[in-house]
Structures are given as C-alpha cells and as structure tokens.
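Here the complex is missing one protein chain, while the rest keep their positions.
As written, the chains take the letters A and B, and residue 1 is the first residue of each chain.
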Amino acid sequence: MREEVLNLLAEICEDDAVKEDLQTELFESGLMDSLGFAEFLVELEDQCGVVISPSEVERKDIDTPEKILALVEARR
Amino acid sequence: MNYYEGIAFFLLLILVLVGAIVIGWLEKPLKWYSLLASLFFAALIFWGNPAGILYLLAFYLWSVALIRIYFTIRVRDGRKEGIYHVFVLLSLIPLVLCKVTPLFHANVFGFIGISYLTFRVVQMIIEIYDGVIKEVSVLEVTAFLAFFPSFSSGPIDRSRRFLADWNRVLPRAEYLELCGKGIWKLLLGAVYKMVIAAGAYKVMGYLDTGTAWYHLVGYAYAYGMYLFFDFAGYSLMAVGSSYILGIETPENFRQPFISKDIREFWDRWHITLSHWFRDFIFTRFVMYSSKKKWFSNRLQRACAGFFVDMGIMGLWHGITPSYILYGLYHGALLAGTETWQKKSKFYKKHKDETWYQVLSWAVTMQMVFFGFFLFSGKLMTIFGLQ
Partner (left out) sequence: MRRMKAFLAALLLFAVTVLGCHLYIQNQGVNDSASFALAPSEEKGKLRAALTENMPKDGYPVFGSSEFMHGADTIYHPANVFAQTDFHPMLIGAGYYQSLSHAVTLASIEESMQVRKAVLILSPQWFRKTGVVDQAYASRFTETHYAAAMGNEKLSDETKQYISDRTQKLLKVDEKTRVRVLRYDEVRWKQEGGPLAELREEAWSAFLYEKELFETMLLGKSLKRQEKRRAETASEVPLVLEGAEDASAIPEISEPSGNMPAILETSGTSENELPVAEASEFAEGASYVPDWSALYELAEKEGEEQNQNEFFIDDAAYKRLVPHLPKKKGVSSDAVKGYQTGPEFDDLRCFLTVCRELGVEPMIVVVPVNGYYYDYTGFPKEARQAYYAKVKGIAEEYGAKVADFSDQEYTKYFFEDRVHLGKKGWLMVNESLYEFYKEA
C-alpha cells in the first residue's frame, strides 16, 4: 500500500525524489500543484480505493509525502 | 443602511462588538450572541424592502430544506452521483434566476448577499456528497448562512471550519489575542476603504473626464487600486469583525501586487473565491474529466479546467459582456501560463534568476491591470457595446 502511494506520487510529481525524502515540501517546491493534486486523488481512488474529497484537507495537512501517507493510512 | 456603509451601521457595529468583547472576556459562548446580532443586522438592513425579505426567506427555506433532505438521502443511499447532481443544480436555481432575469428586465431573487450565500449552500451539499459533513443541524446551518460580518460579500468561509469556531469557547487570553488582531484588521480595513480607496476613486473621476490615451491608461491603474483597496478594505473589516465574534474567517487578500505570475496572483487575490473555485470546480472538473478520459494529456485537461473555472467565475460576477470577457481572459492567461511553464525550456532554465522574476512580475502586473480594466466595463463603453 505504502509502496503504491509513493509510486503514484512520484509519477504525478515526475520526480523520484519524493520516494526517498518523505519530508519534501510538495507545494512550495513546485512538485505538486492543484492539477497534480486533483489527478493524485483520482488515481488514489482508482488504484487504492481510498476516497478523499478535494476540499476535505487543507494544503498544510498534505504538503509532504509523509503527511499524505499518514492520511491514506487513516482512511483505509 | 447597508453592511459596512454609513455612520449608522458603524455605530451599531461598535455597540454589537463591545457586547461581544464583554462576553468573550467573561469566557462565555459567543455563538448565541453572534447569531442574534446577525439576525438583528439582517432585519435592520432588509427593513423597508419587502421583496428583499421575501426573497431572503424563500432562499433560506429552500436552501435549508435542500441541505436537510439531501443529507437524509445521502445517509440512507450513500454516494449516488445522479441525485447529487440534481441537488447541486436545485441549490443553484435562485442564483441563476438572480443572474439571468435581469437580461429580461426582471429581478428575481435579487437581494444583498445572494451570490455569496450560494457558495456556502453549494459547498455544504458537495461536502455532504463527499461524506465529509457528518451531521447537519438547522440551527448551525442558519448561524453559518446568516453570519453578518461576511454576509454581503464574503470572505467565503467553509461550514466545517466556521462551525468549529462557532461552537468553541476560547480561554480569556486567547480570546483577547484574537480580539486584538480583529480590532487591528477592522481599523486597517477602514483606512483601506475610506481613505485610500476613496482617494483612488477621486483620481478615477478626474481621469474619466480626459480622452487622451494616457488618461485611459491612468484610469486602468487607478481603477485597479480602487478595486483592491475597496474590496480588501471591506474584507479586512469583515475578517476583523469576525475575529471579535470569535470566528477566524479566512483572509481574502495577501499582497496580490507582488505576484510573479497569474497563478500566484489568484493565490493572493480574492483568495476565498479562487480557492472555492479551485476546490469545488477546477479540481472536480479535472478529476471528472480524467476519469472520463475526455482529454489525451494533462496539459489539455488543465487548460480546459482553467477556462471552465474562470469562465464560471466571470458568469458569477454577472452576465454581462465585460464579466464574461474578464473570466475568459483570466482562463486564457492561466492556460497560457501553465503551457509556458510546463513546455518552455527557456522558462525552466531561467525561472530562478532575478531578471526573469522581475520581468515576470512586471508583465504579470500589466496583465492584471488590463484585467481590471476589462472588469470595469470601460472597454465595452469605449467600443459602445454596453
């Protein structure tokens, strides 16, 4: 599961670095934007069956891979 | 009387807020007080406008009924897309009537605040569908919709965030800290609106009489300044008043004139509106179109999303050529920026260099102020289209 989410993230961000450094600032570094985030949510639902609403989480709660992993874990 | 206009409103506002400070200082709940104050102001402002009162009541009953009924259905039947779309459309009917009927020289549902109230209702229905809203109380919905500081023109708060604040009772020290910030914002907003915006308005009036090209350019800039200080001033006063009532209404502006590209601009300008559109239109459009495979790649999807997002925003401002053009203009700018930043090697190579950033800022500002100029309707007047 963890692996799947990280692969998905790397694919969206077009950068494998997110798999190694779980503290990477996703939005500030420009790796992720509204568009990427939207696609991430779609893929997450498709591949892992986890539904997260776009308005449900604030940017500051999902701005690193680690936080995203924690959120997905909590949702399973 | 109107919200944040005239001596009478401000005198009453001071009275109401002094009462709030006493309650907050005593560490008693502010929720009942703020609800009563909201109803008091609504009654005072709609007094003598029977049509307005009727529309407001009809809108309120309609919206509360939709939210309540949809919540019951959602709990019973789960995530059903069809019924969800029906309810979103139903919740939009009053706003659509309000915006469309003027085209036929009628005025249905035209009352202060309808544009902004609709955001709150639609947000609740969408989030009920998402399963994020887990309970609905009519009283809470009423408090959220009626909240007077942001009733007429935002900032657009979200129900879950608002109600968490509304239901809490802050310890004295924390309340006084919040209250102090609120007073500061309220006063700063008053200076923005009544001193700086009023000054810019005078300059506009002066430039409006000239016909030379530089009068027109000056007018565009003065109008932009007026628009910012007027609306940012109003927003600050609304946010400040909310703080004193214990509600941390989100900010609407964050130094928009330092933006280095259009995307950053929309992250700093009328923030609660653009974020609402981002969360409830753009993101959802992109997700939906990606599921349905409408476009072959991300960039196309994004560009279409920007056009839809900004186009609807233009329509929301009003169905006039100026506003529609304004929306499409910003859609095009965002799509263009997206394409440029994703495709251009030049951009990737130079984006972190100072000269590029300064140039990018300067170009962005020209585009922004030209946008304001479109928004002002002046261009349409010049070409005799409006």
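Annotations for the structure displayed:
By our rule, contacts are C-beta pairs under 8 Å (C-beta built on N, C-alpha and C of every residue); 3 or more make two chains touch, one makes a residue touch a chain.
As the structure is a prediction and not an experimental result, all values here were calculated from the model.
In terms of the touch definition stated at the top, the absent chain reaches B within the entire complex.
Note that of B:V132, B:L176 or B:M194, the residue touching the chain absent from this view is B:L176.
Although one chain is not displayed, its contacts with subunit B can still be listed: residues 7-8, 173, 176-177, 179-181, 183-184.
FYI, only the chains that are shown with their structure count from here on.
Between subunit A and subunit B the centroid-to-centroid distance comes to 28 Å (mean Cα coordinates, whole Å).
On subunit B, the positions that touch subunit A within their shared complex are 123, 126-127, 130-132, 158, 263, 278-280, 282-284, 286-287, 290-291, 298, 301-302, 305, 338. Across the interface of their complex, subunit B is touched by residues 33-35, 37-39, 41-42, 46, 51, 53-56 of subunit A.
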